[in-house]
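Omission of a single protein chain aside, the complex is shown with its protein chains in their original locations.
Labels run A, B and C following the written order; every chain starts at residue 1.
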Amino acid sequence: MRGVKILERALAALPIMLGVCIVVFLFMRLLPGDPVDIMLGEASNVTQEEIDALRSQFNLDDPLHVQLASYLMRVLKGDLGYSISRSSNVGKLLLEALPATVELALAAILIALAVAVPLGIITAVKHKSLIDRSSMACSFLGISMPAFWLGIVLILIFSVHLKWLPTSGRATYGLVPSHVTGFYVLDSILTGNLPALKDSLRHLVLPSIALGAAPAAVITRIIRSSMLETLRKDYVTYARAKGVAEWAVIIKHAFRNALIPAVTVTGLEIGGLLGGNMVVETIFGWPGMGRLVVDGIFSRDYSLVQGAVMVYGLTFVTVNLIADILYTWLNPKLVVGEKV
Amino acid sequence: MIRGESTQASVRRRLMRLRLRLWAESAGATLKRLGRNKSAVAGAVVVTAIVLAAVLAPLISPYSPDKMNLNDRFSPPGGEYVLGADHLGRDVLTRILHGARVSILVGLITVAISIFTGGVLGVLAGYYGGTLDTFMSRLTEVLLAFPYLIFAIGAMAMLGPGFWNLVWALCFKGWVEFFRLARAGVLAEKTKEYVEAAKVLGRSDLEIMGFEILPNIVNPLLVVGTLRMGTMMVMEASLSFLGIGIPPRIPTWGSMIQDGYRFILNAWWLSTFPGIILVALVLSVNLVGEGLREVLDPDLQTF
Amino acid sequence: MTHMRNLQRSVVLVPVAILALALFVGVSGCAPKEPAVTGETLSIVIDCEANRKDEAEAVASQLRNIGIQAEARTWEWSAMKAEFMEGNRQLYMTDWGSSYFDPFDLAIPKLATGERGNYSFYSNPEVDDLLSQATSATDDETRKALYFEVQDIIYKDCPWVFGYCLEETAAASTKVGGWRVSMDSRINLHDVTVEGTGTIKIGLGIDKIVTMDPGNYRDRDTETVIRNVFDALVTRTWDGEVIPEIAESWETPDPTTYVFKIREGIKFHNGEALDADDVVFTFERILQENGIGGQTSPRLGLLGPLASVVKNDDYTVTFTLENPFPVFPQALCHFQIVPKDYVTEVGDAGFAEKPVGAGPFMFKEGRLDDQVVLTRFEDYYGGAPDLPPVGPARIDTVVFRMMPDPATRVAALKAGEIHIADKLPPDMADSLSGDPNAKVESVPGTRTYGIEFCLTKPPFDDVKVRQALNHAIDWDTIIATIYGGKATRLSTAFIPSGFGYNHDLKPYEYDPAKAVELLREAGFNVSLPTE
Partner (left out) sequence: MAAPGDKEVLSIKGLQVCYRTDRGPVRAVRGVDLSVREGEIVGLVGESGCGKSATLLSVMRLLPFPGEIVAGSIEVDGTDVLALNGKGLQALRGGTVAMVFQDPMSTLNPAHQIGAQMKEALRVHGLPSTRSVLVDLLKEVGIPSPETVLGYYPHQLSGGMQQRVMIAISLSCRPKLILADEPTTALDVTIEAQILDLLRQINRDRGTAIVLVTHNLAVASQFCHRIAVMYAGQIVEEGSVKDVLSRPLHPYTRGLIGCIPRFRKGVPLTPIRGQVADLSENHEGCAFYPRCDKAVPGCLETLESLLDAGDRMVRCHRYGVPEYGDVAAAQDSGCS
């Protein structure tokens, strides 16, 4: 029964993906600028024939609906097209960039949760205390500090002055683990390469803090407010009345129920992070999706941006689906796909 | 029938008058209760001070915001320039004061437009349901599955630079969140007794949506709105980072932070001061929001 | 009670709305206005990309000083280009680079009628004629004279606000020896040493390089890396003079024929010997349509009128052109020789994955948007004999890291993580000035920076207005401050590092009085600054 519901919900994602595909296709073509012209850059001596040849080579001279139809057909066959700006297959580019982004996003969300969960609980339990006030101020700091600024300050403190952590990049040369999955941390564990593991973790710290600061702030606040709400609930009082120890009341009864809104927000935040954060990736020289996509937009690399947004849409839909399934686990009253 | 209608109209008029009086009374009560919340008062004081400083910027700032003195670039704080001079020899304090206007305006307008658009569409979709709702919900899901920055960059490329274009670019997707909040709120409220009662009384859909449901769902919109104001200001900074934003002559905190971060090694004051004031504003706006929330609707979830 | 509460909630709206309204009224009243076109006031919007935002703002500020209503706007490049190519903009900051150290790929695309880079829509038959003569002339003195004449004409016509030529600036650790910034923004690591280590790490100021296949890129950044793995027939001295590299010598029996003698005993990284077949193959895969992995090489246009490449014997190759093309040897500096047998064997895709060249370093591993690692090629033939030191590279490992953010590059250099920080924005040089472990170096660049007028529409169809603006901008101050003195004023669109630059032609002087006078003659209401 539940399996069927999940499947139904997964199928509902198809029209969304189709919508994303069409929207991004049209969106890119609405942008002023011509990919061939951009590719040729400052080339002089270019004849109109050469430009026309290039245009037809990339199917840019077909009418829009023909281009769209053929693009959709190719996507269905699993071909995301050819990237003009990087002279490479889009699928290959995305496969290379995705692990980097996912690794960073997961690290960021882990850091965010590691900060947000205890802080959210403590601030709710110690409502209106000094710790509540000060961590609320911190959370606003997290929300209102631009990531690039936070990033460069972190680099200056921890890399330049203290020399504890590397400034940027994913791994030091010589400590790149051999390729298995593309996730450096996972790869170095799989290959039993301890120095590489340490190195890739060290490289992850600063960017994931810079990236996780804002989600940490948002999640802290949502956990705090939903904890405040559940702590007022009768079943929490009742649990205390049963003689349950205070920490167990907070964790088992209040927090478990407070998790529901937190899961929604965390899901949305993860979705956002998986799209790659161009700003953080630029500051930390992190070869991920964000840079790929923004660079793709600037060079009007239609296939690249389309492919990347499709991947983004897919991860978004998947994360939402997982969040949905989590809901039903957290709140037995719900059936999959029933949230408002 | 005409008589009947006119009676109904006069009843409505009287109801409206009563409602206005209640509004005024409860506004007073709300403000009074808000006044007892110390942190809300502190927040309100800071917000007011910043807004005042912004409005009075030309009177209190020692320089003109776009007056550059290239030979004074990177003058450290404390000297002739209270908070130092930037990389073009402009007074940082002056630019912060003038920047307040545009920054606050960007935050306020984008959030206002987003709340309005999202709110109206959300109420309509939630109230009428059906095809409209399905279409709008699918559309928002598609939009949510689209990275925000891509939207903003694309929109700026399409519209070209300029203050209003930036506002549109930021609103492009900003309304989605409010749409969802409003829709969810209406779905929860529309089955309640008071809505049924209003229907039985023969009030029009518009009146029910506007006077009955809206006041009950407007709160979460406003609370999230206060938070998003800060996000929008930071977003403006991110767009500046990518090289598309407000024309450079108009100072904004976001673009000041962005301009300054590259010089943080030799001139930390360029980006630090606007950063501090941005945090202070966002914090205070949210303190006020939090205070309002506690006064008006203690059960509301905020984040 | 419930109703009361509902009302109370909606009351929140009131203060918020009032606040919003007050702010809006207050601010919109005082916010800088869009320049309005009125009567005789000259209103200008200067368009630029983000990297020249500060300069644009400074220029606008100087124009405002003489009563011109000037505003700067930042654009995304393609959007801006699309706009000004429609003739919708007034003044736009542009730049253009020359790879050939010759006006051939600078003055012609920028100034000849209807050319790709002619954003100002400048059209002067006289200039067109002179330029086309110069392209096909074989005698350097004649070409120089022609170019001088062009400079005189455009100096008077001023299709642009002539700007400056930015120096190429980079920073390095003081441990790095034998390193110089190269004029064409490429990094040649053959001669470089690093104190205490055999590994050099370089932070490149880019997002990614496009490929490791020398036939499949068009940008300089990619060439920076490729140039260390592959060698070309010829190369340049630090001054831009073309000298033999893989070629031993060359002859030009007539203006459309070049015969290259290839150095014997050169080996590719895989041990394969380099001979005429490899040279012919290198050029044929570029000349041939869809020649590389089903795509046409983006480098095709760079070869100009090259018609055919023929092998004479194992170590001699003849290039035949359709028409005279004096900069051909300059062009050849950018065409790196690839191993025919290896490429045919592994295919184009395989070659890009594991490139093999005849340069000083071998490709080891890497990702194009992350880091690329090269190791020394022990059997290197030594490089151009005219460019000492000759022999294998002096360091054994090179790591190129893609670090698009300049602040990060500076931080990484300070932290000792990289030895060379490429592409240092001139205004950031100060960040390193106090650091005893870092040195900042720069050389004249090969790009011309200016502000182009839209010549097809008023007010800039009037030459007086254009000249006035050239007088109204204090470039020296802008260069000294915003660009840290690391730029050279230009008298026209030509650059000093290129061929045929007239050093005697002095740039327009900063003379606000003159500018005001000219603008008044053109019928505009302007005034000298009062201070």
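The rule is simple: a contact is a pair of C-beta atoms (placed from the backbone, for glycine too) under 8 Å apart; a residue touches a chain by one contact, two chains touch by 3 or more.
For clarity, every value in this text was computed on a predicted model and none was experimentally measured.
Interface note: of A:L156, A:A239 or A:A323, the residue touching the hidden chain in the full complex is A:A239. Contact with the chain that does not appear here is found for just one residue of B:R19, B:R33 or B:R249, B:R33. Think of the hidden chain as still there; on chain A it touches residues 127, 232-235, 237-245, 252-253, 256-257, 330-333.
The rule is simple: only the chains that are shown with their structure count from here on.
The distance from the centre of chain A to the centre of chain B, with each centre set as the mean of the Cα atoms, comes to 25 Å.
Taking each chain's centre as the average of its CA atoms, chain A and chain C sit 34 Å apart.
For the pair chain B and chain C, the distance between C-alpha centroids works out to 42 Å.
Counting only residues that touch two or more partner chains, chain B has 153, 157-158, 242, 261, 264-265.
The multi-chain contact residues of chain A, meaning those touching 2 or more other chains, are 31-33, 148, 152, 156, 298. Residues of chain C touching chain B in their complex: 2-4, 6-16, 19-20, 22-24, 26-28, 30-32, 49-51, 53-54, 56-58, 60-61, 64, 71-76, 78-79, 83, 406-407, 410-411, 414, 425, 427-428, 430-431, 433-434, 477-478, 480-482. Residues 15-17, 19-20, 23-24, 27-28, 30-33, 133, 137, 140-141, 143-149, 152-153, 156, 218-219, 221-222, 225-226, 229, 261, 265, 268, 271-272, 275-276, 278-279, 290, 293-294, 297-298, 305, 309, 312-313, 316-317, 340 of chain A are the ones that touch chain B when the two sit in their complex.
Remark: chain B residues 39, 138-139, 141-150, 153-154, 157-158, 184, 187-188, 227, 230-231, 233-234, 237-238, 241-242, 254, 257-258, 261, 264-265, 271, 275, 278-279, 281-283, 286, 299, 301-303 touch chain A in the complex.
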